[in-house]
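For this view, one protein chain was removed and the others were kept in their places.
When the chains are written out, they are named A, B, C, D and E in that same order, and each has its own residue count from 1.
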Amino acid sequence: MVYITRREYFNAAHKLYNSAWSESKNLEVFGKCSNPNWHGHNYTLYVTVKGNPNPDTGFIVNLVDVSRITKELVIDKMDHRNLNLDVDFMKNIMPSTENVAIAIWNQLEPAIKNLGSQLHCIKICETENNFVEYFG
Amino acid sequence: MVYITRREYFNAAHKLYNSAWSESKNLEVFGKCSNPNWHGHNYTLYVTVKGNPNPDTGFIVNLVDVSRITKELVIDKMDHRNLNLDVDFMKNIMPSTENVAIAIWNQLEPAIKNLGSQLHCIKICETENNFVEYFG
Amino acid sequence: MVYITRREYFNAAHKLYNSAWSESKNLEVFGKCSNPNWHGHNYTLYVTVKGNPNPDTGFIVNLVDVSRITKELVIDKMDHRNLNLDVDFMKNIMPSTENVAIAIWNQLEPAIKNLGSQLHCIKICETENNFVEYFG
Amino acid sequence: MVYITRREYFNAAHKLYNSAWSESKNLEVFGKCSNPNWHGHNYTLYVTVKGNPNPDTGFIVNLVDVSRITKELVIDKMDHRNLNLDVDFMKNIMPSTENVAIAIWNQLEPAIKNLGSQLHCIKICETENNFVEYFG
Amino acid sequence: MVYITRREYFNAAHKLYNSAWSESKNLEVFGKCSNPNWHGHNYTLYVTVKGNPNPDTGFIVNLVDVSRITKELVIDKMDHRNLNLDVDFMKNIMPSTENVAIAIWNQLEPAIKNLGSQLHCIKICETENNFVEYFG
Partner (left out) sequence: MVYITRREYFNAAHKLYNSAWSESKNLEVFGKCSNPNWHGHNYTLYVTVKGNPNPDTGFIVNLVDVSRITKELVIDKMDHRNLNLDVDFMKNIMPSTENVAIAIWNQLEPAIKNLGSQLHCIKICETENNFVEYFG
């Protein structure tokens, strides 16, 4: 088994806010992340696929395909968007880094399988100081 | 002359949109940066001060003071905020990286002078792929 | 299971020196790391916690809590200190990167459990060229 | 079990080209990576070894030894070389990142065992945007 | 005056070899960089443009234009190429980092002027350990 990873980017706005809660409870739990007028991040996304190298190419998957699928299914929908308002596959999902990672996994896993490969990990870095990994 | 630089961060939402223009002209000029529901960035700020080292301390300025001033006058007002809506010193200013750098210079220059030092450069990185430097 | 990581820093002095050995054996094994007058590093610490996202917050743990605990139990005790002389939980422990990682794990594991979460990994980078990971 | 990692570098030329295929099939599969006059990369290599710390040193392995072995068996043979033409242990192997990782594993695994340690992972970064991990 | 910088990449093969010299003199001066079968690098290119922000856009130049021009005139010609053999504007030029920077300046300077802006600096990083800056 070999693991190969492709890095992609998207820049997005979001806020962490639970509408079932009072303003003050939101502030207590989410702090400045609950700012009503949004804030944003440069998100870095790492898509890791596993498999055995094809003897003709040396590839477990052609990264050009991984990159194209990720662009179509994730980056084009999230880049320069608002994660709470603009992203079809994030509807009614709190855009915590954890939930963003899970949503991207669900978005990419079947498409990677269609390539004949297997998704291993989605890693999302929200800032240089915090990141999430999800293995399905 | 010695130049010393302090790095700080803020994460903010913004959009590039000229309200004197049509939607389509905004899209043509600003592209996806004009998304009505905002997007955002992890901004990195470098504040460079110049001077001659004090013989007692070896410092041209105590970076603790530079950091405190930057926090009060810039970071606390921009971090986890919306640059178009929430920042008093950005009112009616298009939040391009260029204008953000100039606005931060104007905010910090007198305060650095009050420390007995001289502001040399404000550098703002909006993403890993683009940054602005302003020398006053 | 989702894994979330918080990055923290500390800058510290240390030396690698086994007092049961001769000076020359110390030099042979530890090289310039045995310099009697110490040397030091900018240590980067990654604390990884695992769990399932809370449906109300999208968090497996509030990183503000992880950061606060890490600051109290690790950073405040190690930052701008001497790892051989100043750190209560490193007494009589050779401050190799391996042992620093294990000591930080022992320091943080019960406190993370008290938050209702589970510590997964302590990663310490001593320089850009070497780092250690410990999973308990 | 503790995991320790050493980072090394090499800069090399290569191309991805299957001589059993037509020019146009090579171009279709490998794109600009099939350029007949080669291209190249700054490769970053991470060698991860696992074990238990020696009580006298706090080391699971002396990284000086890992670095020396890696230099002799890998870096001296690959750095400032052509991976298709110049490297004895890559003869007749397509120099995809996947295959480079596997070949370096095979080169280092017995030598790390001779040190009394155990190789855990070879990670190769070909660019900032793609890397491969191999665990044997 | 404000300075804005765009980062781009290219991966290329090259060698440093003066055909007027003996093999041994080449080896003495250029060391392993003279390897006959080439080696290569991930080059990072920083293009810095200076000017005054346009009041309608806040831009001194639209970075989309800088990026497009750089792609057409530099990246498309150098990426996944051999700098000694494949690049029209490097014909008969020793591909030292210094000369690569000067050649890219000559390639971009008139095109940036056509945008109504002024090229300020070309910075090329050949590895993490060496880079060149050229200001015309």
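Brief remarks follow.
Methods note: a residue touches a chain if its C-beta (ideal position, glycine included) is under 8 Å from a C-beta of that chain, and two chains touch if they have at least 3 such contacts.
Note that the structure is predicted; figures quoted are calculated from it, not measured.
In the whole complex the chain that is left out makes contact with B, C, E.
When the whole complex is considered, the residue among E:Asp56, E:Glu72 or E:Glu128 that touches the unshown chain is E:Glu128.
For chain B, the residues in touch with the chain missing from this view are 1-8, 53, 56-60, 62-64.
For chain C, the residues touching the absent chain in the complete assembly are 9, 11-14, 32-33, 35, 37-42, 79-82, 85-86, 127-128. Residues touching the missing chain, restricted to chain E, are 16, 18, 20-21, 29-31, 93-99, 101-102, 128-135 (touch as defined at the top).
Just so we're on the same page, only the chains that are shown with their structure count from here on.
If you compare A-B with A-C, the chain pair joined by more contacting C-beta pairs is A-B. If you lay the C-alpha trace of chain C over that of chain D, the rotation comes to 120 degrees, to the nearest 5. Between the Cα centres of chain A and chain E there is a gap of 33 Å. With centres taken as mean Cα positions, chain E sits 41 Å from chain C.
Taking each chain's centre as the average of its CA atoms, chain A and chain C sit 29 Å apart.
Under the touch rule stated earlier, the contacting chain pairs are A-B, A-C, A-D, B-E, C-D, D-E.
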